[in-house]
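To keep things clear, I will list the structure first and then write my remarks on it.
Only one protein chain is missing; all other protein chains are in place.
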Amino acid sequence: MIYNIPFIAVAALVLIGLYAVVFKRNLIKIVIGITLIESGVNLFLITLAYRQDSTAPIWHGITASSNNVPFMSLPVPHALTLTSIVIGVAVLALMLSLVIHIYRHYGTLNVNKLGGDEE
Amino acid sequence: MNIEQILDTLLRHSPALIVAIPLLGAFLTPLISKINDKVRNVFVILTILATNFFIFLLASDVFAGNIHTYVFGAKNLSIPVVRILFEVDGLSAFMAIIAGILSLAAVIYSWSFMKENTGLNKFYTLMLLMTAGMLGMMLTGDMFNFFVFLEITSIASCALIAFWTNKGKAVEAGFKYIAISAIGALFVLFAIALLYAQYDALNIAVLANNIQYTFLDKIALVILIAALAMKAGIVPMHMWLPDAYGRAPASVTLLLVGATQASLYGVFRVCFTLYGSQLNSTLRNISGTTITLNSLLGTIIVILAIVTILIGVMMALKQIDFKRMIAYAAVAEIGYMFLAVGAGLTTLGTAVSMNALKGGIFHIINDALDVGLLFLVAGAIYYATKQTSLNNMGGLARNMKYTTVFFLIGLLAVAGMPPMNGFASKILIYESVYQVNPVLSIVAILCSILLLAVFIKVFHSAFLGPEQPDLKDVKEVPKSMLIAMGLISCIIIFFGLFPELVVNNIVQPAANALASNTSYISQVMGVI
Amino acid sequence: MSGGMSKIVKTISNISFPLVLIYGLYIIAHGHLTPGGGFQGGAVVASGCAMILVAYGSIWTMGKIKEKHLSILESLGAIAFIGLAFLGLIFGFVFFKNFLIGEGLIFDNPALGLSDIYTAGIIPLMNFAVGLKVIAGLFAIVLVMAYATTKKEAETK
Partner (left out) sequence: MMSKRTIAGAIFFSIVAVFLVFSALMTHSFGNPDETEMDQYIIDNSQGEVGADNSVTGVVFDYRGFDTLGEATVLFTAVAGVILLFRRLKK
């Protein structure tokens, strides 16, 4: 039995990401932190799908009325994770474009040195 | 088919169409804009008008007492609920009306306001997407679907906040907004996963029916409320709000007000519907006094609300940038809503509670209209003078007569003066909060007076006063902007003159939906 | 950077691009049978396009295809997707109804219960619509970001 180790890993991933977001002053590191939180949440969703000794929820050449129906893991969390990953890509693309713009304006990625605008 | 049957069919499908039409419009906009700019603008306005038609059609039926459900991909509900469904009750319909009005005003306003800019095809696409996202959040009956629409709204609004990419502050505000909302949304997803892990369901009604209030549910409740309140701009996490409101183009700010309130709607949905059946449960008995969940939650919300109001008003006093000042006033107004809802929560089940909830809900729509109007006026001034700082304005009333009138209406409404709509809702809030705790009510009234003082000062310095030499040949803004501001002003005055009508027909169903979640649950669970 | 990478890289990416393309399309087409689907296959094809972008440089690629064309392609994919959902409203009387199931036309549900490439109703069609959307969308993001950054570098030099 591995008990709840995967869930502990989830908590660890989210916390590492949150640490980067809260304490790091570099924009790229903050972005990395947000993607780490996202990976943690995705891992949480996908671990929820697992049932002991189960296979992937795909029927290979058999139907539900066959004799040896395999024991399958839960399909809904897979679908949710898929959605969440695509959303993560979208957010990441937008954040990086904003970081590029910020770097062009201020010439730095340090959060503390931003501000003092030209306007 | 006669007209009644057609209307009936449209009514049955309207929950899906309300979201699908702006989405389809958004997908078509890049193609339509190949023709020319005018056709594109007309197309966008027509799309929003069609959406509004369906919203009002649906709302008129929902306010008559029906709850609409719409299952995607199947004719009937089946148990277990595997499919996504939309569930529209009084609260959802009420919020959808706000989003509809705001988006209509925003696109009309943009016609002239944004004319000088490039990239308008994408701008209108994103406006439609943001509208669709807000409406989806308000109508959905599925937790994960709520998360998806939350993300659509925040991604679209982040790109729009940073619209003026040549200004560093705008880009910075956009980054702040996307970082905050991405983290908030991820924690919402985490809480949804916690709920899913226990009950193997994602539907709000099913979850509300099964919820046991275990330790994990408590964690999920705290995470959901904290994350959504962060997106709604409640005080410890309000830092992003003045930046985002202040730097975005005015028409985008108007939609952002709606997006903030969609998050607020999320808080209400979670507190009152998802955990609604657990609200009366006793948490602990300390030496004879029982602490129930609703009183604890209500007290926390009331404290946060008072702090929000105080900080909003105090910061508004200090600002010299017009839009930032209004943004802090918006923070204070959000505090008033929370104050009323918190007061309603502490006294759940009594007549006072019902009055408080009514006041809070009525104030949601009033806040959206009042603050929205002020932002539009600020945008109009920026359009005419290219100034944002109050120090550089003066004597604008001479050349901008209509804008001055609209500003006066907005000013009186925000400060809660009769005969505007703000008075109607704030008097309800003061009355009910006074019965909970007189001190709170007095603080709220004082802050309201301070807000009036803030805006009177602005009115005096920017609109009256000596004319600035470089603002001599300022012209009145174009017609489309006046139409948008006029639309909102008319609704404000109408609400102010007939508050009873509005409270009885629109606010009461929404307040009923907050006060009890049994009809919401039985609509889904009671079918079989 | 504007000239792209060396000749070896260009040649290899020329050879491998069709393979990546076929593999991605295979994943899209078999989405309802094996692991995969529109998003995953689209991401594979888009990464192939990104490989070409890296090998040849963003300025050359921008000369071949503009982001507004990609944007229109993406719109078409999205319209096809939501259009299928609207067709469900028209033919199946519910938004997002899988209206081809049980009709006896193309993409029907097989009698034996085993599904094949020609079953599952609108799912394969939706996979293709989403695949088109993802290919165009992801490639547009990469192209625009790469072009914007290289252009800036060229200006400052």
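Going in written order, the chains are labelled A, B and C, and every chain counts its residues from 1.
The working rule: contacts are C-beta pairs under 8 Å (C-beta built on N, C-alpha and C of every residue); 3 or more make two chains touch, one makes a residue touch a chain.
All values derive from a computational prediction rather than experimental measurement.
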Would you mind spotting which of B:88, B:102, B:135 or B:148 touches the chain that isn't drawn?
B:148
On chain C, residues whose C-beta touches the chain left out of the figure
31-35, 37, 39, 67, 71, 74-75, 78, 81-82, 85, 96, 98, 101, 107-110, 113-115, 119-123, 126-127, 130, 133-134, 137-138, 140-141, 144-145, 147-148
Note that chain B touches the absent chain at residues 23, 26-27, 72-73, 80-84, 118-119, 122-123, 125-126, 129, 132-133, 136, 144-145, 148-149, 151-152, 155-156, 158-159, 162-163, 165-166, 194, 197-201, 214-216, 219, 222-223
Counting contacts across the full complex, list the positions on chain A that touch the omitted chain.
1-8, 10-11, 14-15, 18-19, 22-23, 47-48, 50-52, 57-60, 63-64, 72, 74-76, 78-80, 82-83, 86-87, 89-91, 93-94, 97-98, 101
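By our rule, only the chains that are shown with their structure count from here on.
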Mind checking the centre-to-centre distance between chain A and chain B? Centres are C-alpha means, answer in whole Å.
29
Hey, how far is the Cα centre of chain A from the one of chain C, in Å?
22
Where in chain B do residues touch two or more of the other chains?
none
Could you pull out which chain B residues touch chain A in their complex?
144, 148, 151, 155, 158-159, 162, 165, 167-169, 171-172, 174-175, 178-179, 182-183, 186, 189-190, 193, 196-197, 200, 202
Chain A to chain B touching residues, read off their complex:
14, 18, 21, 27, 30, 34, 37-38, 41, 44-45, 48, 74, 76-77, 80, 83-84, 87, 90-91, 94-95, 98-99, 101-102, 105-106, 114-115, 117-119
Touching residues on chain A, where the partner in the complex is chain C
56, 58-59, 61-65, 82, 86, 89, 93, 96-97, 100, 104
